[in-house]
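Single-structure report; data block below.
The complex appears here without one of its protein chains, the remainder shown in place.
In this document, chain identifiers A, B and C correspond to the written order of the chains, with residue numbering beginning at 1 in each.
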Amino acid sequence: MTFALIIISALILGCAAVAMALRNLIHSALLLIGSWAGVAAFYLWAGAEFVAFAQILIYIGAISMVVLFAVLLTRQGDAPEPVEFPSLSRFVTGLIAGGGVAGVLIGAILGMPFDVRTAQSAPALSVKELGAQLMGPHAVSLLVIGLLLTVALLGAVLLASDRRPDQPEDTP
Amino acid sequence: MIIAAIDSYLEVAPLAWRDAVVQWCPEPTQWLVHHLITIVAILAVFGTLFAFTPLAERKLLGRLQNRLGPNRSGLPWWQNGPKLWGLTQPFADAVKALTKEDIVPAAADKLLHFLAPVLIVAFSLLTFAVLPFGRHLVPVGLDAALLYFFAAGSATELAIFMAGWASRNKYSLLAAMRALAQVISYELPLILSVVPIVLIAGTLSLQDIVLAQGFWTFGFLPHWFVFTPWGFAGFLLFLVSALAESNRSPFDLPEAESELIAGHLTEYSGFKYALFFMAEYFGLTALSGLGVTLFLGGWQAPCAFLQFIPSWLWFMGKVIGMLLLFIWIRGTLLRLRIDQLTRLAWQFMVPLTLINLGNAAFWSLTAGWTGPLQLVRWGVSLAIIVIPFVLLGRRLSAGRHPRTYRYAAS
Amino acid sequence: MSVSDLSSFTPSSGPTVRAVKDPFHGDLLEVSMGPQHPSTHGVFRMVVTLDGEVVVKLKPVFGYLHRNHEKIAENTTYLGSMPYTDRLDYLCSMTTNWAYALAVEKLAGQAVPDRAQYLRVILAEMTRLVNHSCLVGFLFNDLGTSFTPLLYAFREREKILDLFEALSGSRMMCNFQRFGGCRVDPTPEWLAAASRLVDNYPRFLDEYETMLTANEIMLARTQGIGILDAKLAVNAGITGPCLRASGYNYDLRKVDGYGFYPRFDFKVPLGAHGDTYDRYMMRILEMRESVKILQQAFRDLPGGPVMDPKAKIRGFRPKAGEAYGRIESPKGELGFYLISDGTPNPYRYRVRPPSLINLTLLEEMCLGHTIADSVVILGSVDIVLGEVDR
Partner (left out) sequence: MSPLQICLLLSSLLFCIGLVGVLSRGSAILVLLGVELMLNAANINFIAFWRYGPNPDAGTGIVFVLFSIAAAAAEAAVGFALVIAVYRHQRNIRLQEANRLKG
C-alpha cells in the first residue's frame, strides 16, 4: 500500500515540478493534467472514490480544457516565454521562498508525532451517505458554492466577451 | 420449468465459465486471472463489435444511398469462392491499416503525436468498466458509476486536442480549437440530461438504475424511463449531446472533411489512424450503452414473457439498435457550423436540460397521484417540456423559413 | 431592377479593406485550402486568411489545369477543336459544343435544320438537368452530408449520361454538335426513353426537396450566407443562376432567343436575397422549368434531317470576319469569340468562361463568414476547373 502511495507521489511531484520548469506552455499544461490525474489516483488510493471521479471530471474534463483554450486564444502555443534578467532573479527568489517553506513544513511534519489510526482499510462512505452529508449539515455551504459558481460563470463570460458598446460585433 | 432452467444457465453462463477457469488457476494468481478474464472478455466482445460496426455503417450508408456498400471481400485463400456479403471486410481493413506506412510530420511534436491515439483508445475503453451488461454481468460495481463514466469519457477530447496541436498543421489546429469549444459546450448538457435519472432513481450506480426500470404494467408495458415525458425529453437531449460528444455527424466539426480535410486526423496514417477510428466507435458504443442503461431499461426485456432471452443479449441488441440509429443520422443530416453548434448548446440544450430537471422533480413529487390525477400528471409534465421546447426552438430558428420565388415577367 | 438602375453604382475600393481594419491584424491565420483539398471542386486553391474561424481575406488561385486550349484551337481546324470544347466544362459538353457551333455558324452564315434545333434544345436542357443535379449534390456534400444527397443526384445524372452515351458514344465527352446540325439522329426508342426520363424527373426533384429544402440545418447554413449584391454582380459580369439569384433578370434564352427557345413556354425564376439558399433554389426551380421545356420539345419535335445537306464538312473555310456566339450554359453566359482570316484555322479563338467570371466575386461573398461557409459559397457558385483554367 505504501509502495503504491510512493509511486503516486512521485508521479504527482515529478509532473508538477517539470511542468513548472518547462518553457512551452502546452507541454506545461499537459504535464499538469498528468499531475492532476495523479492526485485523482491518490484519492482513489485513499478510498475517496467520489472525490477522485469529481477531480477527474472537473480538472481533466473542464479546467484543463479552459487552460488549453486560454493558451491557444492568447497565441502562446508556439511561443516560448522569453528569458529576461528580471525573470531570472524572480526565479531565484521564488526558489528560495519555496525551498524555505518546504524546509519548514517538512521539518514540522517529520518532527511531529502523529496519532495515526491503526486500521489500514479505508473508511467506507457511500455516495448516499455523502449526499446526506451534503444536503444535511453542509446544505448552506452547498448553496453558497452554487451561488459562487453561478457568479463566477457570469463574471467569466463578462470578462472574456470583448463586446464594447461603441464597436459593434462584425462576426455573424 | 424448462424455460426457467435454460434462462438461469444462459444468464450466468459467462460467469460460470470465468469461475471455472479461475478455479483451475493456482491460488495466488486467482484475483489476477479473474480480472484479466473480464478485461479480455470486454475487449473481445466490443472489439468484435467494433470490427463490424464500420462494416454495418458502410453497408447501411450504401443502402441509404442507392448502392451496395462493400460486398467484394471473400476469403483470401479461396479465389473464386463465396463473397460472404463482404463480411470479411473488417479483416482486410485491419491488414491494410497495419501494413500502411506511419508518417509523422517533421515539425510535429513527436511524443504528443504518438501519445494522442494511445490515450484516446485507453480512455474510451475505460468507460466500459462500469456498464451493466447483464443481470449478473457488471465488471466493476462502483457506487458512483455514472460519475466514473463521465470522468473517463471526458479525457477523450483532451487526446483530440493533443492530436490536433501536435500535428503542427493549421487544419489540425483549427480542429483542436473546435474540439475544445465543442466539449466545453456539450459536456454540460450531456451531464445535465442524465441528472433527472439520478434524481428519480436516487442512485449513481448504473446497475441500480437498471433495476429501477425493471417492472411491467400488465406484463408488457415496461417501466423504462424513456416512456415518461421527462425521460423521453432527456433521452433526446442525451442523444444529441452524445452525438456531439462523440464527434458524429451532424456534429463532426473537428474532422469536417469538406472544410478541414480530416481535422485532427489530417497528419495521421496507418495504425495510429486506425486507433482514432477505433476510439470513435468505442466511444460511440459506450455512449450507446449508457443511453440504453439510463433510458431504455438496460438489460431488461421489453415484455415479461420475453425474459427467457438472456439479459446480456437484450443489452447487446439495444446497443446495436442505438448504433444503427447513429448511423442512420449520419446518413441523413447536414453538418452545423461551429457558432451554430455552440449556440445550440448554450441557448437550447442547457436551458432545456435544466427545465427537464425541474420536470423530473415534478414527476417525483407527484408519484402518489393515481387515477384521473395520473392523466393530469402526464399532461402537466408534457407541457413543462413541450412549451419551452417550442418557444426556444422558435427563437433559435427565428427568421429562417423556406422561401417562395417570383418569376421574371417576360 | 434593370440596367438603368446601375448608373448610380460606383465600384468598391476592393474587398480587402476590412482585413486592414481588423483589430487583430498580425494575429491572423493564413490557411491554404487546396489545390489538394476535398472540397475545392478540382485543382483550385483558396488562400484564406482567418481571424479565428472568420474569413478576413480570401484569394482564389487557379491555373493548375491550364491546357492552352485557346492557342491549340487557333492551330487546328474549326471542326478539329470541337472535341476540345468537350473538355472545357466537362460536365456539360453538349452545351459547350453548341456554343462553339453557334459561333462558327454565325461566322460562316450556316443554317441549321429544325429537327437539329429542337434536338439541341433537348440536349442542352438535359445537360442543364445533369449540371444542376450535380451542383446541388456537391453543395450538400460541402454542407457535410455523408454523400447521401450527392448519390441521389448522381442516380438521376447517370440515367441522362446513359442516354448521352447511347446517342453520341460517350457519356461525358459527347462531341455531338456539328456546324449545320447534329452528328446523328436519335432513334425513336431513344426519344421515347428520354421522354420517359423527363416525365419522371419531377418526382426526383420533389423527393429531393422534401428531404432537404426545408431542412432546419440547411436553412441555418445557407440563408443569409454569401450575399451577392445585384449591382456588384452585374458590374463583375456574373451571369447565370448566380446573377438571377441576386434578383437580376438576365437569361440569354430570353434575351438572345438563340436556337428555337422563343418557341418554348418557360419562365425565369428570380431570387430576392442573393444568398447561398437562393442560388441553391435557382437550380432547383430551373430544373423544373427545364423539364417543362423538354416536355414541349418532345411533343413538338419535327421530322426531317438533323444536318443541313449543304453544310460543308471538309475543307471548311469561313470568310474573313468575326463572330461571337453565346448561349445560356447551365453555369452562365458561355461565349466563343472567333476571328477568321479565310484560312482553315481561326485567327483568334477566345472563350468567355462563366465559371471563371463567376469566381471573381468569391472573396466579396465570403468575407465575414466562417471558413465552413466559404466552402459552401464556393460550392454554390458552381465552377468547373476545366473551364476556369482552360
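By definition in this document, a residue touches a chain if its C-beta (ideal position, glycine included) is under 8 Å from a C-beta of that chain, and two chains touch if they have at least 3 such contacts.
If you're wondering where the values come from, they're calculated on a predicted model, not measured in any experiment.
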Displayed chains contacting the withheld chain: A
Using the document's contact rule, name the residues of subunit A that touch the chain not shown here. 1-2, 5-6, 9, 12-13, 16-17, 19-20, 25, 28-29, 32, 35-36, 39, 42-43, 46-48, 50-51, 54-55, 58-59, 62-63, 66-67, 69-71, 73-76, 81, 84, 86-87, 90-95, 97-99, 101-102, 105-106, 109-110, 114-117, 122-123, 125, 129-130, 133-134, 138, 141-142, 145, 148-149, 151-153, 155-160, 162
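Keep in mind that, in the parts below, only the chains that are shown with their structure count from here on.
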Of the other chains, whose C-alpha centre is the longest way from the centre of subunit C? A
Using the average of all C-alpha atoms in each chain as its centre, how far is it in Å between subunit B and subunit C? 44
How many angstrom lie between the centres of subunit A and subunit B, each centre taken as the mean Cα position? 30
Determine the centre-to-centre distance between subunit A and subunit C, using the mean Cα coordinates as centres, and give it in whole Å. 60
Of all residues in subunit C, the ones touching two or more other chains: 370
Where in subunit A do residues touch two or more other chains at once? 171-172
Complex contact set, residues of subunit B against subunit A: 112, 142-144, 147-148, 150-152, 154-155, 157-158, 161-162, 165, 173, 176-177, 180-181, 183-184, 187, 203-205, 339
Complex contact set, residues of subunit A against subunit B: 26, 30, 33, 49-50, 53-54, 56-57, 60-62, 64-66, 68-69, 72, 77, 126-128, 171-172
Interfacial residue positions of subunit B with respect to subunit C in the complex: 61, 64-67, 170-171, 173-174, 178, 249-250, 252, 256-261, 330-340, 397, 399-403, 405-410
